[in-house]
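Please find one structure pasted underneath; my questions will follow.
With one protein chain removed, the remaining protein chains of the complex are shown where they sit.
Each chain carries a letter (A and B) given by its place in the written order, and its residues are counted from 1.
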Amino acid sequence: MFELLGQALIDIVQWKYLLPLFVGTLVGVIGGSLPGVTITMTVIVVLPFTFGLDPLQGLACMTGVYVGGSAGGLITACLLGIPGTPSAIATTFDGFPMARNGEPGRAVWLGVWSSFFGGLLGGVFLILVTGPLAALALEFGPWEYFSLFVLALAMVAGLTEGSLVKGLLSGAIGMLITVIGTDPIMGVPRFTFDSPFLAGGFPFLPVLIGVFAFSQIMSDVEKLRQPGAATTAAARPMLSVSQLKVIGEILTRPVLLLWSTIVGIVIGVLPAIGGSAANMLAWDQARKMSKTPDRFGKGTPEGIIASESSNNANVGGSLVTIMAFGIPGDAVTAVMLGAMTIHGIQSGPLFVSQQPKLAYGIYAAYIVAHVLMVAVIAATALLLLRMTRIRLAVLAPVVLTLCVVGAYALNNTMAGIYVLLIFGVVGYLLVKGGFPLAPLILGLILGDQIELNLVRSIMSDPDPWLFITRPISGGLLLAAAISVALAIWQHLRHRERQAEAEPDF
Amino acid sequence: MSKTMVRLVAAALFLTATLPAAAQQYPDRPVKLIVPWAAGGDTDNIFRPFAPLMQKHLGQPFVIANVSGASGTTGAREAKSAPPDGYTVYAVHDYIHSVYYVGITDINYWDFEPVCLISATPSVLTASAKTPWSDWKSLLEDAKKRPGQISVGATLGSTSHFFPALIEKAAGIKFKYVSYDGLAPRMNALLGGHIDLTDSNLTQKGKVDAGLLKFIAIASDQRDPEMSSVPTLKELGVDVSFEVSRGLLVPKGTPAPVRAKLEDACKKATAEPEFAKAMKLQGTQARFLDANAYAAFLKKNDEVNKDIARDLGLLKR
Partner (left out) sequence: MPGRDGIAGLICLAGSLGLLAVSFGLPQVPLVPVGPGFYPRIILTGIALLSMALIAQDWRARRALASGQESRGGDAVSRAGYGLVLLSFAVFGAYVVLLPLLGYRIATALFVAALQILLEPPASWRGWLLVPLVAIATAAMTWLVFERYLSVLLPRGTWTAW
């Protein structure tokens, strides 16, 4: 294993792979640092550029984007108080106060090195666990897969803030979208109304790109003409700080670092939750564990360490899930998996054992990306701060053009672009209607797989009790039931408390 | 200038520029090869090494475009509606007959012009390591004892379904089918023991050597020199030979000189030793047929597939 990893590390630092990895990391950091551009969006925009590369080049590039994006959000989070991506929200809680207290350099570099260490610990986990987990995944029959997907949907619908009904409804709509077109078993057209356009169904990446890109860009467009939208021009902050001291600050808190990393990894492994939940949860945990919880939110280094180490560890965790099970956990990993498919790589239980070169190449890219990330941020932090002022009028058309290229090139048909437009409108309307997008995306990603595994189970054995009596499957379904029950209980409690204060929800 | 004017001028320019020159100058820009499945499938794996060789002999980039979906019929539809100018070529295999007769699509080979056949991949009946059978004989006995109990993973209505169905018929046994689209998911299920049997090919040799799978029998006429321990179905007394043949088609109406150029490039490309080597890795034989022979082959193959579909009770036309 170590030989393989060593060889992969030697391979990855050759220009052929290092260049795409570097470019990916750079673009990831930029995308992560631009408020309003999420990691998902960055990955979507980079995806078409990887089509013509060789598989490892493409995947190295995507891995770079993912790692860079997860760290890039911290720059604006610390210096402007605006999280560059949702996975840096908790970083603003302590990073911004610290920067305003006259220590912007300390805030940024605490974040950078926490991301670095958290990410590397996540990498250790990735390398050690993917193999054994893949062996376990092989034992998963259609019953277990079905139950796993149900658990994922239940969890994400329960976790969304706001209405549980809307969360579940959003997930169901996502699943419904996958039903349109030909059925995955015998190719019988369903709900196609004899239209050749609908006969192909809605390929999920164009749908995903449409829903995400448009809901975000159009929400920004909405606010464009509002007064006071202009960002305050920040004075040039001084970022120089003793690196050793900052690293020391992190490493003298091993329990905090390790615990935040574990939170990040676990959230990453579980399908569907994603980086934005990881950093909030880790920050909350850190505050509960701290001896001085009242210092949280006022610029304590612990808050930054917790948030930033968890969101990069989260990347390692979600890579485990796509590599071992071949199922994406969230929108970012869905696009990553799409990239793998484009390159002719069938991810799944056999991936690591059959394509060790590629698998270890991804591990190596993941590790090297963290080093590059530190270098990129060191070199460009101030420049990035200026880039956040690129006008939406320029950003929006360019991003939309790349979305069009991505949607087209996935299948080389105009149909992909039509789907992009339709679901751009649908996604925007859903957001305006207060529907959370995360369950929709998950329903969309898993819908086909849920049906396939359900039908396979029935074809293998008509006994419906097998879903419950097979131990793994039964356990997963039980967990799903508990998570929905928990969500309902929390919503009820929440509503009771707020019933008088705010009747409208 | 009004839109219609623009359109007229553009159309006129287009016609004068392209018509007389088209045949002689073909190809003067990249040619798109539509592979109707996702990248990484066996069809993709066969056409990937083929594309650069075509490029070498055509003198223009020969670019693979994976147009997947709906059992390969999305790509077929895309290829059929492409302009017949030789810049869109369609990579096809025997599924084009079966999906038509099973009723998934109304496109069949007669919507295209044949260019050439490039390869043939014999099917291999493969069993999970978790099954008790050591060879065909024990499998046959077990299958007779438990009709409809042994599970077979297959893409329903496609070649991986037709192959075991032919064995069922020839040996007088009955399997149970579970839908697993594509070779890779079938392999996962077979390794985990969630299905007992499936159709695969010699590319899975590595897993057999590692003891993860068992090759029961190959559906070619002779044993493969690479894997000579695997008996053919014919020598086991099961009269089934089954290969998946892959070739190139172009949309109906593509000018003959253009087709001739493609055919010529295809002939040279398949003759390259590099191609034979790449095909060996895919458990496949390089097999060139020119346009006329391929046309006859398609016609015969269509009848065969119609018969199988009828026998299976799947015939819709």
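Keep this in mind: a residue touches a chain if its C-beta (ideal position, glycine included) is under 8 Å from a C-beta of that chain, and two chains touch if they have at least 3 such contacts.
Given the structure is predicted, the values throughout are model-derived calculations rather than measurements.
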Option touching the unshown chain, where A:Leu4, A:Val124, A:Leu198 or A:Met218 are the choices: A:Met218
Chain not shown: contacting residue from A:Ala199, A:Met459 or A:Leu477: A:Met459
Options B:Thr43, B:Thr105, B:Ser179 or B:Asn305, residue touching the unrepresented chain: B:Ser179
Residues in subunit A touching the chain absent from view: 48-49, 51-53, 163, 165-166, 168-169, 172-173, 175-176, 179, 183, 185-186, 188, 190-191, 217-218, 221-226, 391-394, 396-398, 400-402, 404-405, 408-409, 412, 414, 417-418, 420-421, 424-425, 428, 433-435, 450-451, 454-455, 458-459, 462, 503-505
Contact set of subunit B toward the excluded chain (per top definition): 6-7, 10-11, 13-14, 17-18, 30, 32, 61, 63, 65, 156, 177, 179, 312-314
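To be clear about the criterion, only the chains that are shown with their structure count from here on.
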Length of the line joining the C-alpha centres of subunit A and subunit B, rounded to whole Å: 37
Touch list for subunit A against partner subunit B, complex: 138-142, 181-182, 184-187, 196, 199-201, 203, 341-346, 348-350, 354, 411-413, 452, 455-456, 459-460
Subunit A contact footprint on subunit B (complex, rising order): 32, 34, 38-40, 44-45, 48, 65-71, 73-74, 77-78, 99, 102, 104-105, 151, 156-157, 176-181, 184-185, 187-189, 191-192, 194-195, 206
